[in-house]
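Notes follow once the structure below has been shown.
Let's look at chain A:
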Amino acid sequence: MSGFAVILRRELALSWAGGGGPLLALGFFVAITSLMPLALGADAARLAEAAPGLAWLVLALASLISLERLFERDYEDGALDLIALGPAPLELAAFAKALAQWVTTQAPLALAAPVILAALGAPWRLAPVTIAAGLVGGLGFAFLGGVGAALALGSRRGGVLIALIVLPLFTPPVIFGAGAIEAFAAGLDWRTPLLLLSAYGLAAAALCPFAMAAAARNALS
Partner candidate 1 sequence: MMIPALANPERFMAFSRWAAPLFGAIAVVLLAAGLVLDFRAPPDYQQGYAVHIMFIHVPAAWMSLFIYACLGGASLLSLVFRHALAQAAARAAAPLGAAVTLLALITGSLWGKPTWGAWWVWGDPRLTSVLVLFLFYLAYLALDASIEDDARAAPATSILALVGLINLPIVHFSVTWWRSLHQGSSVFRAGGPAMPATYLAPLLVMGLAYMAGFGALWLVRIRGEVWRRRALARAVRRAG
Partner candidate 2 sequence: MFDFDAGKYGPYVWPAYAITALVIAALVLDSLMRARRWRRAAEAAANDGAGAS
């Protein structure tokens, strides 16, 4: 267990350092949300109605930020080779990387989301379900994103390629997450979509590391 803790700590440090961490994704999140009323018109009622879905979509998009770097640094400086050859399975390192991504990018986004929603005119009572959705949905976004990052390793147009790979895969968590928040807002059944979102996030966390490791091994070969 302590071996994993070491790996995780390293990934957290990597994730946070070098101008990454939550600031980039949060900045993107805030910037796009600021543009939203300008694009949609200042009609308060309309904005408030669309706010949950829009904020969730932007959260998903913000997850793409800094995905490229997930494997890239280790790949370029040879650390990934060492990790692959090392005692710990590559799958574990992949899991740690995606988990670190979740901690440093998804979790801050989830916590910031209610603020954005409120800025768009949605009620504060949406905050708990939004944070919950952001946290479990974020697992899906982080781990699927990790698969995209591993597959695109070594290619030049990494960022765009990752987006193309990952965005269609985001469809279920986007639907379930937005559905949960909107259902809560409308007083309908929000537990089902939230459960589905959690199931998806946990399944992603369990399965994606295998795909990530296989892809990383392939890139190293």
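If you want to know what made the cut, all candidates are chains of the complex that A comes from, given by their letters.
Definition applied: contacts are C-beta pairs under 8 Å (C-beta built on N, C-alpha and C of every residue); 3 or more make two chains touch, one makes a residue touch a chain; residues count from 1.
Because the structure is a prediction, the values reported are computed rather than measured.
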item	value
Touching candidate - 1 or 2 - for chain A as found in this complex	1
Footprint of candidate 1 on chain A - complex, ascending	147, 151-152, 154-157, 161, 164-165, 167-169, 171-172, 175-176, 179, 183, 188, 193, 196, 200, 211, 214-215, 218-219, 221
